[in-house]
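Only one protein chain is missing; all other protein chains are in place.
Letters A, B, C, D and E mark the chains as written, and numbering starts fresh at 1 in each.
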Amino acid sequence: MPEVVTLGETMVLLNPINTGPLKYVSHFVKQIGGAESNFAIGVSRLGHSAGWISRVGQDEFGKYIVSFIRGEGVDTSQVKLDKEAPTGVYFKERYENGESKVYYYRKGSAASRMTPQDLNQDYIASAKFLHVSGITPALSESCHQTVLEAIKIAKSKGVKISLDPNIRLKLWSEQRAREVIMEMLSQSDIVLPGQEEGRLLVGTDDPVKIANKMLRAGAKIVVIKLGEKGAYYATEDKAEFVPGYSVSKVVDPIGAGDGFAAGFISGLLKGWDITESVRLANAVGSRVTQVIGDVEGLPTMEDIEVFLGRKKGVER
Amino acid sequence: MPEVVTLGETMVLLNPINTGPLKYVSHFVKQIGGAESNFAIGVSRLGHSAGWISRVGQDEFGKYIVSFIRGEGVDTSQVKLDKEAPTGVYFKERYENGESKVYYYRKGSAASRMTPQDLNQDYIASAKFLHVSGITPALSESCHQTVLEAIKIAKSKGVKISLDPNIRLKLWSEQRAREVIMEMLSQSDIVLPGQEEGRLLVGTDDPVKIANKMLRAGAKIVVIKLGEKGAYYATEDKAEFVPGYSVSKVVDPIGAGDGFAAGFISGLLKGWDITESVRLANAVGSRVTQVIGDVEGLPTMEDIEVFLGRKKGVER
Amino acid sequence: MPEVVTLGETMVLLNPINTGPLKYVSHFVKQIGGAESNFAIGVSRLGHSAGWISRVGQDEFGKYIVSFIRGEGVDTSQVKLDKEAPTGVYFKERYENGESKVYYYRKGSAASRMTPQDLNQDYIASAKFLHVSGITPALSESCHQTVLEAIKIAKSKGVKISLDPNIRLKLWSEQRAREVIMEMLSQSDIVLPGQEEGRLLVGTDDPVKIANKMLRAGAKIVVIKLGEKGAYYATEDKAEFVPGYSVSKVVDPIGAGDGFAAGFISGLLKGWDITESVRLANAVGSRVTQVIGDVEGLPTMEDIEVFLGRKKGVER
Amino acid sequence: MPEVVTLGETMVLLNPINTGPLKYVSHFVKQIGGAESNFAIGVSRLGHSAGWISRVGQDEFGKYIVSFIRGEGVDTSQVKLDKEAPTGVYFKERYENGESKVYYYRKGSAASRMTPQDLNQDYIASAKFLHVSGITPALSESCHQTVLEAIKIAKSKGVKISLDPNIRLKLWSEQRAREVIMEMLSQSDIVLPGQEEGRLLVGTDDPVKIANKMLRAGAKIVVIKLGEKGAYYATEDKAEFVPGYSVSKVVDPIGAGDGFAAGFISGLLKGWDITESVRLANAVGSRVTQVIGDVEGLPTMEDIEVFLGRKKGVER
Amino acid sequence: MPEVVTLGETMVLLNPINTGPLKYVSHFVKQIGGAESNFAIGVSRLGHSAGWISRVGQDEFGKYIVSFIRGEGVDTSQVKLDKEAPTGVYFKERYENGESKVYYYRKGSAASRMTPQDLNQDYIASAKFLHVSGITPALSESCHQTVLEAIKIAKSKGVKISLDPNIRLKLWSEQRAREVIMEMLSQSDIVLPGQEEGRLLVGTDDPVKIANKMLRAGAKIVVIKLGEKGAYYATEDKAEFVPGYSVSKVVDPIGAGDGFAAGFISGLLKGWDITESVRLANAVGSRVTQVIGDVEGLPTMEDIEVFLGRKKGVER
Partner (left out) sequence: MPEVVTLGETMVLLNPINTGPLKYVSHFVKQIGGAESNFAIGVSRLGHSAGWISRVGQDEFGKYIVSFIRGEGVDTSQVKLDKEAPTGVYFKERYENGESKVYYYRKGSAASRMTPQDLNQDYIASAKFLHVSGITPALSESCHQTVLEAIKIAKSKGVKISLDPNIRLKLWSEQRAREVIMEMLSQSDIVLPGQEEGRLLVGTDDPVKIANKMLRAGAKIVVIKLGEKGAYYATEDKAEFVPGYSVSKVVDPIGAGDGFAAGFISGLLKGWDITESVRLANAVGSRVTQVIGDVEGLPTMEDIEVFLGRKKGVER
């Protein structure tokens, strides 16, 4: 049974070979995209067992997603193949200036049909952490209920709950996002917002104020991601700014937040204190931005040692 | 105002570069697919004006579809760009033995939201033919109503109605397909079924019996497509088997039926009799099978002359 | 009948997939290139009707060019398919430092065989603007005569003439270019030179002096393109520097001048004054540089609103 | 602990995009190739647990191989990452007439350094079958010892041994191959030769004679693969020819033998008799030849039902 | 100084990645094409020294051609780089049924500007064979004069002249082709026509009659290529049909004629008699058809031994 359990949707991503408007793009590469599976792969690569709960369509895209994630060492025994609904897909549109758009084809997807009955109580109960994101409740009402049920199980079994708000305004309104995520936050041990998410959820992008408001709302540990600058965390007892690692150039920021979460939870699993765990989170997040792709840059502990200069890398 | 008007959904097709299960395919090429737009392009290439009524999403894929079809010389002035719904997409899975599967992402697509209000009465009224297929009524109830309304307008204005059954069992049940298409058929002047469609609609794959049953059901001209063998047609007065053109090898059969319909209607537009028009339909259909792609092989009249050996082709 | 009419050659561009000397490049992508058709597409995208007069070979490349341009909403009814001559093609050689070379295969191309007889007097007469460039007269003597004849028709019918010098020293000598273009300029209402073109034509790259000299030579409105800085314009009565829009990085400058011209003429067509029209020209030109390709970045009026921050873009 | 355990080398395959001499090929696709891992994936897809024992280099190619095979559902807990030696690679050269050559870069590869110490006795002991091939002993003397040790462990624990001769004359001489493989055969319960392998090992390609000679040499069940014709098997008590399944065209024969072995062992694991198991083996082998790639065509039990016409496939 | 000298144009070929009309093809691969350079490469691969006389543009395409041909072992010391004219290029259009079209951009190319002054008398004089084709005189009048001058030099120095008619009706009329090539034939020692070329030149496709008419016209050895059937040759004294080598499937016929010529001349250079030389020609021609590309399948003598089964190929 894995040490960390997460749940959420992973879709097939059709990534254009060229930048510019999709009207003029001729070729696409098939990849996968999913915040929670990125997180699980990140935890696995850092040396801990992770499990990913989801539904995919019983189709080629669903099989691809499961093989990919299982191949990365994540337990996929709790993933259901749904005969009635397709695997979600989405298209990216990338621009040379770094901007991008996404086009979702996920309405009515297999993952949006997750229900509380999909949850294996023992599976969650035997974990140390349950990690959830604000994407899942936005997918459908049954997904919303599923994530609440998972939180309830975890809570009743003493499993710590970690929440990454991951607000996607393409999926719901600001107001609805705020209501639902604040409700989840009130049940969570750990919250990992960015500054913009702080503004949307508690009306301020000041890290100290975000932390205070979220602690008051029920969270036990709040870690605010500040990008290249690092992160600020606060608990009832303690608060600290932990500086980040400077990198020459952010090559691809996507996936950095998932890596940050994986680093932080992995630090805690190693028995490290919060400061040390945030430091690991910062390092993992930084390294992810150095490689194109969501999971390609997720480091092993050995990569981290090299990244931090504590260990010499392989002769290049 | 075009001589021929048609309506239906066109989607973006993601065509895999390699054969085999999509799980193992890495690259896809963007193309388009739509039976009615194939038909319209076919008519246009044979020298007649054609108009295509539809909805696409107000997104890059919708713009791509409209530019492609307009580029081929079809009037797209009646196509609405829908801000509320995406352009439909689908994926093909191709096998070396010629088999293929499709994976649709078209539920709730822009085209599925067509309504009778989308129809411009004068536009239809000024045409000589309205061409419809059995795909459109399967997309949604509002699409069903739209195609019925188009037929009603045409009928009231003396515009001839041509129907290609095009039964897609991925979209509805056999029984529902039969009911709806037979209802449309009863209003149509021309019906262009294949043998298998005959079996599904009137319970026999014998061309003579199909023709008789469909004439009795209200059609004026029934032309049954017999693949490489040619076609059999019947009216109240007359019936004839028109032999096809032998080709060394069928390279890609997709789109041949649309080309057949384009050839037949174009023949009638030229004032040819039914036999001559079926001959043209056979020639167009055969030629389409010689080239990969739905519209790439659609011929001009000059290509047809060369194909039939009546004229020498360009020095190769 | 279109509001704006233009004429010129469009070729098939073979664009290498990789940078570096063509000797070592293995793959090329087929695209199109033509200053005047870029302009027409730009006008069409900004909401006005545009027509493009030309010749292409009656070959696959010619058909491709016509379909592409018609697909973008430009009227191509005046394009002749020439059985006797091929469509022109050219190859680009691109370097990482932004430099590029072109290799033309356009001598004796279909477009170089345009003659005054190709012109439909009524077609030009019913337009509000005729847009010409300094490329066409350099293609052949019959092209030279054709462009002069088009100017003559426009002039006699009260159609305003707009001239983009577009000097290509690969096609003719500096001296011949100067003679011919200054002759055209003397007949033009609007001239849209760059600074370097000013130097070649009137011997100075000072915007004020260029404007004065060109006004004296017969132009009514002179707009000098100053790249990212913006543009300077002058008429008999008025002169003004209109600042440009700063962009983080010029991704691809090709096509910016054509976009500028499309923006300016579209502004005038909307009834805007010169300053407002130059502002639109600046915005269109800037936006084109943000996207790879000549026409891929040409904006709609809605894109311009978003670009200028007057309207919120689609959620990305 | 898996029901079936196998061991052997898997390499990264660089597969040319085009046919013809590699001198003129510009692009290669990265895939994997390994007879024993094909077998394990085949068993897994047919619904049984399988484990693959091996070594790969602690490099990107080694990680790729492990992720791929684990992704397909095979247990890879016994795979060692070797810091001292690289993962083997090989290149294919394919011709239009179906011929192919391979170029190995596997001398001194990580897998060639497997030793008896790599074997986990309990892991093998808890399986029902150990599957070995004649490739492994040809890789190195330590590999030879490893496979012998694995056989010894299996024998002592009552685990059935299955042997696929898989003779590769690029790796050793005919005589050495014969000596070593016949020695292994004498310890095996099941042998699965082709006819040509029969000739090399026991001097005849007559199925009946091959079977008799191999039974006399110590095997308990001999199944001779006869390609599209099917297979012939014999035990002490019984012998039978089991006809194959005709397919329209063999698209890619590579991997058919591995699929055959996977089908046969899976049949036995299901408790089927030999005839039924050979029938499954025939079906699996046939289906593999219908899809390009070694593992892409390996079927699930449901695919088999469809293939045999016992069940209707998904609507295509 | 090479044993065999040839002269002619080699162009850059832009070969589409996909079949079908070029209008719909997006990517092209750069290759080279030239009958005489194919011949020279063929001779070189069979173990004899060959030199190729030509002009290419002093541009990247010209450098590519020279490097490619020199890389294959052909002497290119007599190739001029022309600063005033570009290297010729052409596009292929390929169809699934094996048909193809070409689109030339070679008018005014560097090679078409060859003049008699380009010829180095000593270079030709020291060879044993001069090989010419009927393409060169069709390129331009100066090319015509150049090939006549080369023949004159050869004749005066006792160098044997070999002629491959290679009639290209895209370049000139039948009548002009007949006049010029028959004039060249009257000066030639060896002529290597196909049957269709026989019909165009001497009005019959009967091999015996072709041979007789050409012998009477001045040729010393006439070898008529009969495709897979083999070849028929005749001299004053002797005539024989030499059967060809059956191959399972002709993969790509282009270049087979050039390979045939290379095989025949190489046979004579080895001191073989005509029958033996035709046998080699047949074998080389057959083998070329087994591999895609003009030169990719040109064999070494060792390949020929393997092809004829006289020697065992490398273990595949």
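In this text, contacts are C-beta pairs under 8 Å (C-beta built on N, C-alpha and C of every residue); 3 or more make two chains touch, one makes a residue touch a chain.
Just so you know, these numbers come straight off a predicted model, no measurement behind them.
Participant: List the neighbours, among the chains on screen, of the chain that has been left out.
Facilitator: A, C, D, E
Participant: Among D:1, D:22 or D:250, which residue is in touch with the absent chain?
Facilitator: Missing-chain contact among the listed residues: D:22.
Participant: Which of D:83, D:107 or D:311 sits in contact with the chain that's absent?
Facilitator: Missing-chain contact among the listed residues: D:107.
Participant: Using the document's contact rule, name the residues of chain A that touch the chain not shown here.
Facilitator: Missing-chain contacts on chain A: residues 248-249, 251-252, 290-293, 296-297, 314-316.
Participant: Could you please point out the chain E residues that touch the chain left off the display?
Facilitator: 67-73
Participant: When the complex is taken as a whole, what residues of chain D touch the one chain not shown?
Facilitator: So the residues of chain D touching the missing chain come out as 14, 17, 21-23, 25-30, 59-61, 63-64, 67, 86, 89, 93, 103, 105, 107-108.
Following the convention adopted for this analysis, only the chains that are shown with their structure count from here on.
Participant: Which chains sit in contact with both members of the pair chain B and chain C?
Facilitator: The shared contacts of chain B and chain C, listed by label, come to A, E.
Participant: Between A-B and B-E, name the chain pair that shares the greater number of C-beta pairs in contact.
Facilitator: By number of C-beta pairs in contact, A-B is the larger.
Participant: Taking each chain's centre as the mean position of its Cα atoms, how many Å separate chain A from chain E?
Facilitator: Each chain's C-alpha centroid was found; their separation is 64 Å.
Participant: What are the residues of chain C that contact at least two other chains?
Facilitator: 26, 67, in rising order.
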